[in-house]
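Sharing a structure here in structure tokens format.
Every protein chain except one is present and positioned as in the full complex.
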Amino acid sequence: MAIAKIGIIGASGYTGAELMRLLCRHPGVEVAYLTAHTYAGKEVDELYPHLHVYRGMRFRAFRPREALEEADFHFVALPHGEAMEVVPPLLEGGARVVDLSADYRLPDPGEYARWYGKEHSSPELLSRAVYGLPEFYAAAVREARLVAVPGCYPTAALLALGPLARRGYPLEGCVIDAKSGVSGAGRTLSLSAHFAQADASVKPYGVGSHRHTPEIEGRLAELSSRPVRVNFVPHLVPMSRGILATCYLDLGPEASPGDVASAYEEAYSASPFVVLLGEGRFPETKCVSGSNYCHLGWYLDREKGTLVAASAIDNLVKGASGQAVQCMNIMMGWEETLGLEAPGLFP
Amino acid sequence: MAIAKIGIIGASGYTGAELMRLLCRHPGVEVAYLTAHTYAGKEVDELYPHLHVYRGMRFRAFRPREALEEADFHFVALPHGEAMEVVPPLLEGGARVVDLSADYRLPDPGEYARWYGKEHSSPELLSRAVYGLPEFYAAAVREARLVAVPGCYPTAALLALGPLARRGYPLEGCVIDAKSGVSGAGRTLSLSAHFAQADASVKPYGVGSHRHTPEIEGRLAELSSRPVRVNFVPHLVPMSRGILATCYLDLGPEASPGDVASAYEEAYSASPFVVLLGEGRFPETKCVSGSNYCHLGWYLDREKGTLVAASAIDNLVKGASGQAVQCMNIMMGWEETLGLEAPGLFP
Amino acid sequence: MAIAKIGIIGASGYTGAELMRLLCRHPGVEVAYLTAHTYAGKEVDELYPHLHVYRGMRFRAFRPREALEEADFHFVALPHGEAMEVVPPLLEGGARVVDLSADYRLPDPGEYARWYGKEHSSPELLSRAVYGLPEFYAAAVREARLVAVPGCYPTAALLALGPLARRGYPLEGCVIDAKSGVSGAGRTLSLSAHFAQADASVKPYGVGSHRHTPEIEGRLAELSSRPVRVNFVPHLVPMSRGILATCYLDLGPEASPGDVASAYEEAYSASPFVVLLGEGRFPETKCVSGSNYCHLGWYLDREKGTLVAASAIDNLVKGASGQAVQCMNIMMGWEETLGLEAPGLFP
Partner (left out) sequence: MAIAKIGIIGASGYTGAELMRLLCRHPGVEVAYLTAHTYAGKEVDELYPHLHVYRGMRFRAFRPREALEEADFHFVALPHGEAMEVVPPLLEGGARVVDLSADYRLPDPGEYARWYGKEHSSPELLSRAVYGLPEFYAAAVREARLVAVPGCYPTAALLALGPLARRGYPLEGCVIDAKSGVSGAGRTLSLSAHFAQADASVKPYGVGSHRHTPEIEGRLAELSSRPVRVNFVPHLVPMSRGILATCYLDLGPEASPGDVASAYEEAYSASPFVVLLGEGRFPETKCVSGSNYCHLGWYLDREKGTLVAASAIDNLVKGASGQAVQCMNIMMGWEETLGLEAPGLFP
């Protein structure tokens, strides 16, 4: 296997650090460069002692030409709004890019402007960007030069609802009650991620206004070929990692447990990272901690016709950096699971 | 103010300990006796060092005659199934009783048998028991000799949904996604309450089968005068105390923010323990920790007609022992807030 | 009882909020004003929803004349360096002041400058300031016009070691290994108090350089009438509140368990907030959470002559705001426990 030289742009944030953690043991890659605006010049293991295998390596400023010379494959782990400044020159230079920001997830530049409060600076690339959820878009990912890794909430929600969307089950008005660990807020300091405020507490946030809503609705619409509106409410939970998405759908009296089970089994028969727990057995986030797996369980109330489906992922792995590596594996023609086989860290 | 002599039966569990914590500073009561089966003979502060004000006092076995001689008012903090063995003799002895178990919450003995797997041994008392949610049943509580304190989940759910039920909003099929701290499982050891398993994890449990479902549905039906079925899923969250109930209702396109606000304001204008945060502002459980308050916020999506309402309580206080004291205050003709004024412990 | 009008300067930080929490139920005081630099104009319950009893009250800027007109008693909850700017005008105006900062804790201005990196602006007041640890300095506190509330670590350490110092036990070189909840770092954002970094982790910090070292050494020297140097290492522990100070002393082969016990019993016979657990029984921080109590246990290894003594307090209560209120009670000639009787919040 040829070794790919990769670079990480915006490596000092949590998704960048998680890419470093995953890639240092990936047999197919060599980490060629790491950039970080604020921390340029600083050693990696000064910021992240757990990454002492990078001892001696320093963050540096991003310079497109240098990046293109040193690496063939680039992960962009910048905040939204900044990613779209570095992606175009990399693509123009012939490189392949996996972007973990929100900048290339929404196909419509108008929608981007509406939700992210800023004009898109490279709208022409939106149609070329492939949505990096391999469980549903693997074929397109394989051919892509630019992959937009889904948000953490959309990943959890779509893995629970996508198979039902594809089968044509009615999703309109479904409820997605999501619970996330605090690392989802990133490394940027804020009062809501301040330990004494977040510890021992649960709270909803972004009700009616979370930016992952259009992403979820757009992809569910695509998978089900009809418009879908969802009621999505994220919550902060006192743990560092993990998302649990509990989804509620009214499938009507005709829905059968067997149909639901077969929808999931069919959808994920070739998906190495989705573990079906089966009906009546529900996931817990700790079981997927640090891993790229998604655990999925559901329950159909025969009387009411209501389906409760819950998915658990690690927001920094399957919800971000692990999924980015999974996409890279597919783009490189490698085994999808390469470097991502670690089970969850439990207990 | 005359001092009431009170006893706590089943004082060694968490709701018993919480009663002791609240009552040691209550100006109207004197704790006359404490019973505990397993710990009979043991000193209180050996089990609960934080209750050293009880130093010298011992748990003892329950004997009805003794209890009736020593106290006028009795709190029963036994597990369901055991409470119904001690309540009848106390009532027959002329005492007033507040029961924190599930034994007198469901008016229908058949339903009790169905959900709790056991015939009710004093079904004739069910019609005399008053449901101890003062925000909706204060008048009946005032006259009651037997009050059944609601479950922690029903308290949170009914405080969020009760005002809407009363106004006739359609509740059928609404979603109640509840997140609870682990103390809700009580002091009894179990793998799901084992630290290493529960820490840093979120998980649903009891999906489709939680015993609080019929309690919620029954009271919502009573308040709205029509049958209601809900989709209630409880979750375990890595914190000791607190419940957040996030409720989702389809109110239809005609619902107006003003109507919703006025439903809440009217319902709770005389309720000292319900704090309305207003539309668009949501509660966090830590703000009510250790207190008898319920924080309540909501958001009406004008386009979709969906209402998200979330309530936060401390499961051991407003969800159990604090509410029991609140009922006693009302039964005794005292100020409803007596001994319960402490704000939440934050941060 | 006459009601004292009090003011809190720097009310928006955690110790300020904790003062508000404790004082809203204190029968002897009326909160006359609250100041906060950054949040001037903002409503209290916008910042701290758990303090909704203050609804309608706003933080404002500090103006000495206004403060002196409106209140007789002032709590200063500002960061060190800022407190010494507001204390002198208050004292000159004839008011009594309890300062929670470090500004008046060290009697020697040179030492202050050395450890806090700044010249003291009112060194003449240092000799008039009384160290507000009532368990050892109650008589002086009673007469004081300016009380300097001890730091949280010194409070925990001195309660464990003070009785031994007084008895003349050799303390030189003793080890104080302290574990603190993250709220000790205050409300100011920092990476080490960022949830994802602090959660599920323990770490030492400030080794060899923590500013509480000279405070501990100075007071132990005072109590034992000889110089004392200690090995003090604080640690951050993933919980919001609480300090556990584990102290190790070599008492030599002649030390007897009875002597140690009597040292503690004698020292605290009149101290309502110190709970002696006795030999071989050790405290846990949760038992004092939210309370002004200190739990204290110890063990003397007869063979080695080593004493292990451990104290647990809530850093925001007995380690700061509760102790400030305790001092006020004494200064006002009230019952020392007034408004501070709440037991710890457990579990």
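Letters A, B and C mark the chains in the order given here, with residues in each chain numbered from 1 onward.
FYI, contacts are C-beta pairs under 8 Å (C-beta built on N, C-alpha and C of every residue); 3 or more make two chains touch, one makes a residue touch a chain.
Model, not experiment: these values are computed from the prediction.
Across C:118, C:226 or C:304, the single residue that touches the chain missing here is C:304. Between the chain not shown and the residues A:12, A:183, A:292 or A:306, the one that touches is A:183. Within the complete assembly, B:240 is the residue of B:35, B:240 or B:291 that touches the hidden chain. When the missing chain is restored to the complex, the residue among B:67, B:87 or B:182 that touches it is B:182. Listed here are the chain C residues that touch the chain not shown: 173, 175, 177, 179, 181, 196-197, 199-205, 207-208, 229, 231, 233, 235, 237-242, 244, 246, 248, 250, 280, 282-287, 289, 299, 301, 304, 306, 308, 310, 312, 347.
Although one chain is not displayed, its contacts with chain B can still be listed: residues 14, 181-183, 185, 187, 189-191, 193-196, 198-200, 238-240.
Residue-level contact of chain A with the missing chain is found at 14, 17, 21, 24-25, 48-53, 183, 199-200, 240-241, 275, 277, 283-284, 286-291, 293, 295, 341-347.
Just so it is clear, only the chains that are shown with their structure count from here on.
Set against the C-alpha centre of chain C, every other chain centre is closer than that of A.
Its C-alpha atoms fitted onto chain C, chain A is found rotated by 180°, rounded in steps of 5. Remark: chain A and chain B have CA centroids separated by 39 Å (rounded to whole angstrom).
Centres computed as Cα averages put chain A at a distance of 45 Å from chain C.
Between chain B and chain C, the centres computed from C-alpha atoms are 36 Å apart.
For chain C, the set of residues that touch two or more other chains comprises 14, 183, 199-200, 240.
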